[in-house]
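Below you'll find the structure I mean.
Removed: one protein chain of the complex. Kept in place: all other protein chains.
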Amino acid sequence: MDSSNPSVLTGMASSRTARVAVIGASGYGGLQTLRLLHGHHGLAVTYLGGERSAGQRWSSICPFLPLPDDPFVQTVDPERIADAADFAVLSLPNGLSSQLTPQLLQRGVRVVDLSADFRYRSLDRWSQVYVQEAQNLKRQDADLCRDAVYGLPEWHGPAIAGAALVAAPGCFPTASLLPLLPFLKQGLIETDGIIVDAKTGTSGGGRVPKQSMLLAEASEAIAPYGVVGHRHTSEIEQMAEEVAGHTVQLQFTPHLVPMVRGLLSTVYARLRDPGLTAEDCTTVLQAVYRHHPCIEVLPVGTYPATKWVRHTNKAMLSVQVDTRTGQLVLMSAIDNLVKGQAGQGVQCLNLMAGFDPETGLPLQAFYP
Amino acid sequence: MDSSNPSVLTGMASSRTARVAVIGASGYGGLQTLRLLHGHHGLAVTYLGGERSAGQRWSSICPFLPLPDDPFVQTVDPERIADAADFAVLSLPNGLSSQLTPQLLQRGVRVVDLSADFRYRSLDRWSQVYVQEAQNLKRQDADLCRDAVYGLPEWHGPAIAGAALVAAPGCFPTASLLPLLPFLKQGLIETDGIIVDAKTGTSGGGRVPKQSMLLAEASEAIAPYGVVGHRHTSEIEQMAEEVAGHTVQLQFTPHLVPMVRGLLSTVYARLRDPGLTAEDCTTVLQAVYRHHPCIEVLPVGTYPATKWVRHTNKAMLSVQVDTRTGQLVLMSAIDNLVKGQAGQGVQCLNLMAGFDPETGLPLQAFYP
Amino acid sequence: MDSSNPSVLTGMASSRTARVAVIGASGYGGLQTLRLLHGHHGLAVTYLGGERSAGQRWSSICPFLPLPDDPFVQTVDPERIADAADFAVLSLPNGLSSQLTPQLLQRGVRVVDLSADFRYRSLDRWSQVYVQEAQNLKRQDADLCRDAVYGLPEWHGPAIAGAALVAAPGCFPTASLLPLLPFLKQGLIETDGIIVDAKTGTSGGGRVPKQSMLLAEASEAIAPYGVVGHRHTSEIEQMAEEVAGHTVQLQFTPHLVPMVRGLLSTVYARLRDPGLTAEDCTTVLQAVYRHHPCIEVLPVGTYPATKWVRHTNKAMLSVQVDTRTGQLVLMSAIDNLVKGQAGQGVQCLNLMAGFDPETGLPLQAFYP
Partner (left out) sequence: MDSSNPSVLTGMASSRTARVAVIGASGYGGLQTLRLLHGHHGLAVTYLGGERSAGQRWSSICPFLPLPDDPFVQTVDPERIADAADFAVLSLPNGLSSQLTPQLLQRGVRVVDLSADFRYRSLDRWSQVYVQEAQNLKRQDADLCRDAVYGLPEWHGPAIAGAALVAAPGCFPTASLLPLLPFLKQGLIETDGIIVDAKTGTSGGGRVPKQSMLLAEASEAIAPYGVVGHRHTSEIEQMAEEVAGHTVQLQFTPHLVPMVRGLLSTVYARLRDPGLTAEDCTTVLQAVYRHHPCIEVLPVGTYPATKWVRHTNKAMLSVQVDTRTGQLVLMSAIDNLVKGQAGQGVQCLNLMAGFDPETGLPLQAFYP
């Protein structure tokens, strides 16, 4: 239960408990990580780090999320992090993580990075996509990029378990890849002409105030953004190609939806075999995800609402087939801050620390 | 101005004013029509008809929309409608309109129907799509279906002006066809594999209470519905084929968005000529819609938010091209209750009554 | 953890587990109760009852809340409920509960009723307030009304623990009484002229569709309703008078807020001693609620947002004093469906079954 083990956040972790540092604690990624680890029986937060909030009492920043003993937020000091923690979850702006990560790894701290810094196997590819960050940073950690594990637990579980550095996937890639990969792997769809039309709540824009994310601006509106060339396009393609075994080109369009949380990805692909039915395709997904408790494949004709997975680490998938047009329609709903970010990070942490991947993660939503 | 001519709703219409009956007054379609005609200098509402609300004072039903002299809602009596009005706007459930329309036409009342009853040129086609309604009704008005004009003013203006019966298009078809038709007409895109991913506010579900449209259910959620085979698919295809000159097959998926009004259609199609740029394609749209004040083509890189057209009769269109994939991405935002329903109905009425199509229609949104 | 004990919902309850019937399972009260009992280590749902949904698979009604073994909803049969359960939570429309409750009590089932039927110690009082229900029902269970315990655990804990029948308080009374009672008990405020200005999300209106609760109607609006004479006025006064020891008259005005969950009560009262400060009054609350984990008293100057308690069984209280006017301002935020309804019901169940009151109840919100 939520309140059953308040001691795990106090730093008095038992011998069997892994110690976790959360860096970037007051942003949404950090907040979610803290909330999810609250009550986790095997992972204890032992270091709260943040730049802007260093030196402040936790309750003065986040009165809505009381932590035991109301700790102070500390500066981001690799030495002290290594003293206090076995693992670190980094929830920092793109670019900053690549500066801190090597220092932590050198000191034996295993890292789950929620940023995009280590999601590409090739540093060059990262530099092409994150142009501005690349110009400011002059990274020379191509080896780290190559060794980092892309943290999609349902596909890279064993590698994550043994990794020193895990790059948690982006929210859009998570939602889009989960339904798509089984079909790519089995060669059931054409690998060109794939359309990913995605919709996200505004918390994906982070906690730093931006005009476009004000309630007054974002409410009562839906709009596309980053049309053609959004950074997550290449991230989705990289993983899709790895699984498909050859080039995949897709069209990715995100939309901003007037809600706090939730991400829905609607994916369109052409079936190679026009005889496949929605039931067949649902079976494909069920077979792949049968033993993965964070994935739920819905029956044909039931379509997921993001509310059904809100505050959970679940992805709900559904398939439909249009026999008239030969199109496969995949639908995938996640909570962008949980399965799309911090929850997936904790899922990776669980694997790294030797727990079942879903340990301590909520899988059942409150409704409505 | 809104308040400048209160007399036009009182029934004391001047000789130059056309008289309009609004039937189905207390649903969203009727309400919007009344609101839009309020202050119109050339169209006066002279008959308020409704079944459920007949006999009631208007103010007791809709205290938020005061009408001059606070009229009673009347029963739907063709004879009395014909005495009172030159035109009728029908905002009735699918099927009911086909019962009333012939009686009005016989009495010389010209009709704008907001339902789907006369949107198909072929009664057979309608019966295939609206199966349940067809079973209940046994319609035998194939001739009316054939003669009715599909009320998309930017494409059928002259026909609408001369029509006795206009079928106002559905909200999704309106938003989807406006950006798509110019490319189909000029043969610039492939006519198969078109994807229409559409998003609508909940007012599209009407004013009759449904569980799924409760704020508690629909808020903080986005979800697909009617995946594969939604009725508007065939309506879009019919008009697309008429303009393209041959068969068009498209994939249409609507999504419910937690907002009251607004409809965004994101359309994906493959360009035939891979050399076309976003600027070229924007020019294509601008050339077609230059003299249509209800259509605004945005510059390349500016994407429409539904809020920008809320409460207006405008469609805002934007184009992007992915030269890497050869995909054309069309975006189109409307207010589903105005340009997507009642506003388009009034636009048709304007043409039928000899006014400029945009007469009396708001084209500038309030923001935020 | 949420997923740690899936067996408790399967009916295979262990010897130490109390068996619970949930009647009215598909409304919001029933849904919340099921969700809260999911994963409870000491209370197992062993009977799902409902009228409208009887005979249906649970997953066909609520695909978003998977239950182990996907049970059928059963009819409301007192005999079979008594066979299957030690406790029953009734989430039924006002009036219906008074018909079922005696039959359950006779069969030894202890009842937590979420309706208003047993909230008044006097049946006459109930009949005056719930006039319409009283006319339809001709209740003759004045003794049950007298013996039922008003289920506010922080004030009636021991009585609840021993009760056969507990009437869970209304959402507005819960939020309003929690901050008010300590001041009434200690005689610190005038007992006339108290103003309770309350604000609730729309889920308080229930799951049965109503026009006023449609997203299209309730969104982007705040409005008062039930001004003067709302039924919860008398419920608040009854409990206030019991604690104050004499007559209390207050003005209660609810408002509908465009959000799903959450209830904020802002209470105004005149201090008897003009020298009391906000710190003094905060101390008063802290002293009373120190050992009650479901109540959190915020420091002076921190005001509760309903989001801070969403999906939790917590009430967050805050006090401010205006030394210029002598007014005490009390603020109280709860989740109307949890601490304001089903969570409070489970809190009562916990006491009745011998557990700590907060057992299995979430006390930490997800934010944002």
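Here the chain labels run A, B and C in written order, and each chain numbers its own residues starting at 1.
Keep in mind that, in the parts below, a residue touches a chain if its C-beta (ideal position, glycine included) is under 8 Å from a C-beta of that chain, and two chains touch if they have at least 3 such contacts.
Being a predicted model, the structure only gives us computed values, none of them experimental.
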Contact residue for the chain not shown (choose from C:238, C:306 or C:347) = C:306
Where does chain B touch the missing chain, residue by residue?
-> 1-3, 28, 31-32, 35, 38-41, 62-66, 203, 207, 219-220, 260-261, 293, 296, 298, 302, 305, 307-308, 311-312, 358-368
Residues on chain C facing the left-out chain by the touch rule are 192-193, 195, 197, 199, 201, 214, 216-217, 219-225, 227-229, 249-251, 253, 255, 257-262, 264, 266, 268, 270, 303-308, 310, 320-322, 324-325, 327, 329, 331, 333, 368
Spell out, residue by residue, where the missing chain touches chain A.
-> 28, 201-203, 205, 207-211, 213-220, 258-261
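Keep this in mind: only the chains that are shown with their structure count from here on.
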When chain B meets its copy chain C, do both sides use mostly the same residue numbers (more than half shared) or mostly different ones?
-> same
Middle chain, criterion being Cα centroid separation = A
Taking each chain's centre as the mean position of its Cα atoms, how many Å separate chain A from chain C?
-> 36
State, to the nearest whole Å, the distance from the C-alpha centre of chain B to the C-alpha centre of chain C.
-> 45
In chain B, what residues contact two or more other chains?
-> 201, 214, 216-217, 219-220, 258-261
